[in-house]
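Every protein chain but one is kept in place in this view of the complex.
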Amino acid sequence: MTELLPFLKSLISTSGLSGHEAPVRELIESTWQPLTDEMSVSRLGSLHGLKKGSSADPRPTILIAAHMDAIGLMVTSIQDGFLRVTEIGGLDARVLPGQLVTVHGRRDLPGVIVQPPAHLLPPGAKDGPVPLNHLLVDVGLRPRQVNQQVRNGDLISFSQEPVQMQGETLAGRSLDNRASVAALTLCLDELQTRDHAWDVWAVATSQEEVTMGGARTSAFHLRPELAVAVDVTWGKSPSTPDHKTFPLGRGLTLGWGPNIHPGLHASFKKVADQFEIPYATEVMPRHSGTDAFALQVAAHGVPTMVVSIPLRYMHTPVEMVALKDIRRTAHLLSEFISQLDIDYMDKLTLDELS
Amino acid sequence: MKSLIQELVETISPSGYEAKVRELIRTKIETLADEVQVDALGNLIAVKGGNESSAKRIMLAAHMDEIGIIATHIDEAGFVRFTTIGGVSRHTCIGGRVRFLDGTQGVIYYEKLENTSSLPTFSQMYVDVGAASRKDCPVRVGDVAAFDRDFSAYGDRVVSKAMDDRIGVAVLIETLRKLKKSPNQVYFVFSVQEEVGLRGATTAAFGLDPDIGIAVDVTRSGDTPKGHKMDVSLGSGPAIKVRDSGMLSDPKVVDWMVNTADDAKIPYQLEVLEGGTTDARAIQLTRAGVPAGCISIPCRYIHTPSEMVDLNDVKNAIELLLELISQEVELG
Partner (left out) sequence: MSADSTTKNPAPKIRAAQTRLLRRLCEACAVSGDESEVRAIVLAQVRPHADDIQVDALGNVLVIRPGRGRKKRLRVMLAAHMDEIGFMLTHHDGDGIFRFDTVGGIDPRQLPGKSVWVGHDHIPGVIGAKPIHLTTSNERKSTISIDSLRIDIGLGSNTKVKVGDRATFATKFSRVGPSIRAKALDDRLGVATLIELVKHAPENIDLLAAFTVQEEVGLRGAQVAAYAFNPDVGIAVDSTPAMDLPTWEGAGDGGENSRYNTRLDAGPAIYLADSATLADPRLVRHLVDTAESANIPYQIRQPGGGGTDAGAISRSRSGVPSISVSIPGRYTHTAAGIARVSDWRNTLALLHTALSTMTPDLLAIDR
């Protein structure tokens, strides 16, 4: 049995920026090892874990995907012992000054993101938020030491430690989308004692924050009958618009839109209702902003679903989730999977009118 | 080398209309490769090296297309209205000259502007080919042209239009010429339609399904007066791409390139590019995914008629590429 809180804390304390997911992948791999029958790593660094179904060969396959990559920064140049940086994944430069980071140089170096004093900035960057290209990273070393330890292209992770808060909530970096990786893990846990006809490929995808390349290539390789992207969505918090956000601790969301198969969506709703798992419908009128966008169009195309966990302060180092919502997501996935009949695909229909 | 580059860059072949440059390249490589083919989109693919089943399949890609314009309307007075092919910027057009595939030359100018402090839009510009009327005009709707600018060499620095990415093409041709033997099966792909969205490399990569992909393209530099900040400069060696705005190079490929360059004492720079991407992205994302990276030639004034590169970087890029592909490859 995976203990959610300690596992999630270790997940978000492990680095794994887009394209460089190896550290977190190894942690997930060791956790999934006893829960799966077969594992592999894709050429782009996604982790595939197969939990075999109970029906006769060849079995249909469902792919459940959660991206494991994290946003961060990259060194673009070194000046007088200070690092200039660019982003990996979407970052609001306004949350960066004063953040603690780890620079992955020849060895890991703790550092801090610095907003230079106004008089050292060019005109136009003096007032208001200082843009990312004017911020610096200071690793507390002397210039000569920095030149030995750091080179252009080195990665920088946030180093905010997990903050365990009241009401069974956790805050920290990379909860987008390690919270969903934890949900996949709990789902695999539950499936140990459940009968399921279908094969399940649990996939921790790489590079979602940049190209969604992990999901795209893994789905092409594994050719599943169904695919579910598990991701986080915007949690209701001060200053967010009500109509685009979902309260923490009150359940998950089921995506609805062009990236989502309507029949599959209906099936998920039915299972959620049946097991009284609270949910909200989240409308995604265009690009879902999740791996589902890439999963859906892999090879011949795949019926795809999005299940999301509300998360506050997305893409800041203090993202926040309610553990309850992660457990609910895991439970919904495992119930859905164990209810999948061998002839589910024959019954699945796009027709919303019937 | 200079004459090869000159021939390549002075050939007019905008995206989608690569026939001329393809034929030129074909004549250069036909005798060098084990096999040469052209695929459905027009990519020219030359194969060389080991064909044992254990041989690693390495795809090298340099795009042979260039940015340009395409005629949208010929007005009664014989002026040609146009739209762009690829990332042409407005400020490089005014007073510039173009050459159509049939050799017709023209000059770009613009209508009188209400607001003289801003640049004219493309729809306010036209090409004057010296025609007095529509009937007199040799250009038809749909005809394509590229910038018309001769090659110049200022010592080791060479300047021309279409250095992006004919310089990559030159690197691939020279690499192929110098490659005596390889345990790998190396595909030299001269790709089409890169400037309009990596289209040639996308289909070529799907068709070849290689084990490793390397694009050879140009990258920006940060060594001009009050230019943008980028720690890449001309003459400091080929740039090993760590990332650009469309991809993160596979870290195993980056390490392979860095270690190879270190071992062979070939100068190099590490590139973090904040705008633009290359064929490497298309290779990386094909099928089940391919470890991919890029060797870039630092280039000033990209997408203008006067793109400048340093021949020393070109020479070192060829050496690095040769080191990479002529030995057995084991990515970490």
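For clarity, chains are labelled A and B in written order, and residue numbers in each chain start from 1.
Going forward, contacts are C-beta pairs under 8 Å (C-beta built on N, C-alpha and C of every residue); 3 or more make two chains touch, one makes a residue touch a chain.
Just so it is clear, the structure is predicted and the values come from calculations on it, not from any experiment.
**Q** Just to confirm, in the complete assembly, which displayed chains does the hidden chain contact?
**A** Listed by label, the shown chains it touches are A.
**Q** Of the residues listed, A:Gln145, A:Gln192 or A:Gln274, which one is in contact with the missing chain?
**A** A:Gln145
**Q** Touch as defined at the start, partner being the missing chain; which of A:Thr61, A:Thr86, A:Thr316 or A:Thr329 qualifies?
**A** Here the residue in touch with the unshown chain is A:Thr316.
**Q** Would you mind spotting which of A:Leu5, A:Met39, A:Ala125 or A:Leu348 touches the chain that isn't drawn?
**A** Considering all chains, including the one not shown, the answer is A:Ala125.
**Q** What subunit A residues would touch the chain not displayed?
**A** 79-80, 82, 90-100, 109-112, 114-117, 119-122, 125, 128-130, 134, 136, 138-142, 145, 160-161, 163-169, 171, 234, 237-241, 244-245, 248-249, 289, 312-318, 320, 322
We take it that only the chains that are shown with their structure count from here on.
**Q** Which stretch or stretches of subunit A touch subunit B in the complex?
**A** So the residues of subunit A in touch with subunit B come to 18-20, 42-44, 46, 74-78, 84, 86, 88, 133, 151-153, 207, 210-211, 213-214, 216-218, 220-221.
**Q** Help me check something: in the complex, which residues belonging to subunit B touch subunit A?
**A** 222, 229-231, 242-243, 246-251, 254, 269-272, 274, 281, 284-291
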